[in-house]
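Here the complex is missing one protein chain, while the rest keep their positions.
Labels run A and B following the written order; every chain starts at residue 1.
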Amino acid sequence: MEEKKDILSLDKFSTDEIYDFLKQTDSFAEILKRDVKKVPALRGKTIINLFFESSTRTKVSFEIAAKRLSADLINFSVSSSSLKKGESEIDTLKTINSMKIDLVIIRHCDSGYVNYLAKNIDASVINAGDGKHEHPTQALLDLYTIYKNFQVLDGLKVAIVGDILNSRVARSDIKLFSKMGMNVTVVAPSMLLPENFGFFDVKITDNIDKVISEVDVLYMLRMQFERQDRKFYPSIREYNKFLSLNCERMSVMKKDSIVMHPGPVNRDIEISNEIMEMSESDKNRIKINTQITNGVAVRMALLYYALG
Amino acid sequence: MEEKKDILSLDKFSTDEIYDFLKQTDSFAEILKRDVKKVPALRGKTIINLFFESSTRTKVSFEIAAKRLSADLINFSVSSSSLKKGESEIDTLKTINSMKIDLVIIRHCDSGYVNYLAKNIDASVINAGDGKHEHPTQALLDLYTIYKNFQVLDGLKVAIVGDILNSRVARSDIKLFSKMGMNVTVVAPSMLLPENFGFFDVKITDNIDKVISEVDVLYMLRMQFERQDRKFYPSIREYNKFLSLNCERMSVMKKDSIVMHPGPVNRDIEISNEIMEMSESDKNRIKINTQITNGVAVRMALLYYALG
Partner (left out) sequence: MEEKKDILSLDKFSTDEIYDFLKQTDSFAEILKRDVKKVPALRGKTIINLFFESSTRTKVSFEIAAKRLSADLINFSVSSSSLKKGESEIDTLKTINSMKIDLVIIRHCDSGYVNYLAKNIDASVINAGDGKHEHPTQALLDLYTIYKNFQVLDGLKVAIVGDILNSRVARSDIKLFSKMGMNVTVVAPSMLLPENFGFFDVKITDNIDKVISEVDVLYMLRMQFERQDRKFYPSIREYNKFLSLNCERMSVMKKDSIVMHPGPVNRDIEISNEIMEMSESDKNRIKINTQITNGVAVRMALLYYALG
């Protein structure tokens, strides 16, 4: 049997393979501009959306991606499942696997748990976010958004700002951006950094004003209140003082720089309401909606890689 | 860019355009009598069912309509969404919009709010019921049901009975039926009428017995207990005395008159259990199930109008 093609993180892919994903995404992004946005690439394939943690955009983004490739996608809602009957998660997954489905998209609240689940089934697995660990499809859509804007990646300056500690997006983005030759600075006070953060070879500062005028990409992280066991950051006032994006700060950014956020934005925390309410034309450097649009094309490329 | 085709209410459509909808519905109703009830009219189109308020029949009716036109329909359940994470409804909608879907079907509990949402996105919007305001697809299926029964609309006498105050069906039906030349009488005590009801140019009475022998169409509204802030109507006994349909009252109706209800019926409140339990052949003048059947064809026609 051919080895199954899991996408649990992007670590195992070379820079060439990452560029191949970006090119493949380009071709699917073209399809999404057509009137009929559907191709028969994965007709007859069955995909399960297995979300042990609630989600809006990622789950629907995968569902749209799957249907545009003509795959059959089945949402497996855990709350309405047999888990109430005391069935273990691994038995749930083995049950799904026994139904001979082709791929399972899994989100789980425990860091690293998706790796464990993937080892125990025959179907391919795509990690749609596991705890504070990895979120590879988000990292690739972020990279694609940057790539489409600048046409190059090598040498770009990126600041990733905010709640690094609780963010799987930060972890996956830092690794991928660094691999592709970008210079990554992390902006966070020590209380929003993991203890073993020296593992990542990036610059660290605790004040957005120290880097904002130099960066090409300002990546604002969502404050993950729901993943914080206790309140790590003293106050919103302090957050706004050192970490938030507002119009005043945006005015010192380079003219061709862009702003990104994985969404949903906590308005007036990571990004001011004033910026969020700007007209579409004024905020064309704010790439939040572009990231979402690109997410569908990126996920089509990854589904096609795993099953095509 | 061509203007997008929203259906927020039927006010903007001329009587000719309404007749066009009825004819289009006829052609889809024919398809639904076939063994294979599916046409490729909307293949490759992506539709989102976005219900901020729970629903059975309308949501499933739209899902069936979309699938019979070969569109991809994605149910977006709000309770399992990021709204828990503090994402605002408008940001949810903009996220969906950024995924380049073609149409969003929205139900919302706030009157007029669907209009606001529609203004903020590129995708077409169909209003599947907003608060006490509008329910255009219900109004059109009601009209189609009447049209199919009488072959004419102009001059028909209709009584709309019950909880006008809390009913978006009443509001949309009154406007549409009047526009198409029908004579509308509203049967409700003042406490079940809105304060500004003089806006509608219809006759008003407070006792079903004053009109029941003359009407061609008796339209019984659902008592919207769940939308009443307090108990507006004194008692079920009083409701039965002035507003309910029972066998005795049905016996004085014209022989070719029909009875309608948007469903689900509160048995022994709006309509007696005795009538609901009549055999199908005896109650062929009760059009409740016909309305549901017609709803699928009407929604196919409206989806086709918006996207075809």
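Throughout what follows, a contact is a pair of C-beta atoms (placed from the backbone, for glycine too) under 8 Å apart; a residue touches a chain by one contact, two chains touch by 3 or more.
The model shown is predicted, which means the values in this text are computed figures rather than measured ones.
Shown as candidates are B:S9, B:Q24 or B:S61; the residue that touches the absent chain is B:S61. Touch with the chain that is not drawn comes from one residue among A:K5, A:K94 or A:K179, which is A:K94. Within the set B:A41, B:C109, B:M278 or B:I292, the residue that contacts the chain not displayed is B:I292. Residues touching the missing chain, restricted to chain A, are 43-46, 48, 72, 74, 76, 80-88, 91-92, 94-101 (touch as defined at the top).
In the full complex, chain B makes contact with the omitted chain through residues 32, 35-38, 54-57, 60-61, 63-64, 67-68, 77, 79, 225-226, 263-267, 289-290, 292-293, 295-296.
By definition in this document, only the chains that are shown with their structure count from here on.
Chain centres here are Cα means. That of chain A falls 40 Å from that of chain B.
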